[in-house]
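In what follows, a single structure is set out as structure tokens and then discussed.
Every protein chain except one is present and positioned as in the full complex.
Coming up: chain A.
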Amino acid sequence: MTATTNRPTTTPTGATEAVGAVAGTATTIRPKKPVLAASGGPVKRPSAAAHLSEADVERLGKELDALRDRIIATRGAKDAAYIRRVIRVQRTLEVAGRATLLLSKKKSAFVAGTAMLSVAKILENMEIGHNVLHGQWDWMRDPDIHSTTWEWDFVTPAAAWKHTHNDLHHTWTNVLGKDKDVGYSTLRMAEDQPWRPHNILNPVINGILAPFFEWGIAIYDLELEAVQEGEKSKEDLKKDLKALGRKVVRQFSKDYVATPVAAMPFGSGKQALLGTFTANAIRNVWAHSVIFCGHFPDGVDVFTEEEIEGETRGDWYIRQMLGSANISGSKLMHLMTGNLSHQIEHHCFPDLPSNRYHEVAVELREICQRYGLPYTTGPMPKQVYQAWAKVFRLALPNRPRPLPKGSADAVNAPVPPRRGAALPMVARVG
């Protein structure tokens, strides 16, 4: 038996009819995700992959499938111990941070408490929440660490986020009009998005979004655009609003009522309020930065729906690779980004345990090199700078110009790795 999760499946010819036949009129069983073609390929491959033949792409798909199977076969007690350790550290930090904030009248306690709570919140969202909600730890069958039971310290309810993130963003990665993560419906983040006058506010909107990122995501997860376009019913919106309301009340009262009230007897009510607010803001800015590094630095491709028509498994993998960018850095950096610093690996295999991505990265990079595909990576400041530069650049309409580094037409150009630059990242096969 082979389990398939979080990625489109290839359905053998004829299976769709069989599905319909068994379901009869009761409930139509339809694939939730686009069904990938078993063979062939899109009419035109992205220019960075244009040199690959159909056989190359098929072989690449098989290699990546095998890589995934190898990791799955070796998941075990060590990985389980890892996530439990991270959870233990996170909860200890959270308790210690809040307890210290009770005495935040003293400046040192304020700084220490806020710092501990910020780190706890970052770990909770990134290495734990995001990854648990992806089902990366479902294989343990522990109902306490499971995508179906997990709720996170973030205003958007887990269920709403799982839909827009796992189903939409991860399936339609960087497909304009489909992957609403491209600019989160409000920002212009790709040259191919038509310019509208309000895009002049791109930097302002992004500047406000960063410290209030969780609220941005909460609104985004309501899918207001889909309601306007009639793709999502008013009733569903009402249900989602109610769920969000309940979550907002709980989150708000924890950080902005219960914690300050508990600190009042120690004369630290106001400082504790400032502490929790700051911790949330720090977490928000961090999450915003990490996520913008994932798909918006130079070297990352966007696609249109027509371009991905006829995608095979190999093409799907290629789109994930071309549409994502990594962050290079230390082990601590990987932990604090929830291993989204391995965005490329995460997008190819969203449900592999995050602690194994560094292992996948070694092989994936080698595969990219062998097939002559770009593998975009860089240190965080550089990636953040590039993402912000794009925010500013795209505030204005596109203008024809010579090709400086990082311009629209050069997005497929290989970005050499900063470290180990001796390895040429582009080596064409054959």
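Convention: a residue touches a chain if its C-beta (ideal position, glycine included) is under 8 Å from a C-beta of that chain, and two chains touch if they have at least 3 such contacts; residues count from 1.
The definition used in the following text is that contacts and distances are computed from a predicted model.
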Protein that the absent chain corresponds to, by UniProt name, given "Cytochrome aa3 subunit 2", "Putative spermidine/putrescine transport system permease protein", "MaoC/PaaZ C-terminal domain-containing protein" or "Oxidoreductase": "Oxidoreductase"
Using the definition of touch stated at the top, determine which of A:100, A:251, A:284 or A:369 touches the missing chain. A:251
Touch with the missing chain holds, among A:59, A:91 or A:105, for A:91
Quick one: say which of A:58, A:79, A:223 or A:240 touches the chain that got left out. A:79
Contacting the left-out chain in the complete assembly, out of A:53, A:108, A:148 or A:233: A:148
Listed in rising order, the chain A residues that touch the chain left out are 1-6, 9, 15, 18-19, 22-23, 26-29, 75-81, 88, 91-92, 94-95, 98, 135, 138-144, 146-149, 151-153, 162, 166-167, 247, 250-251, 253-254, 257-259, 262
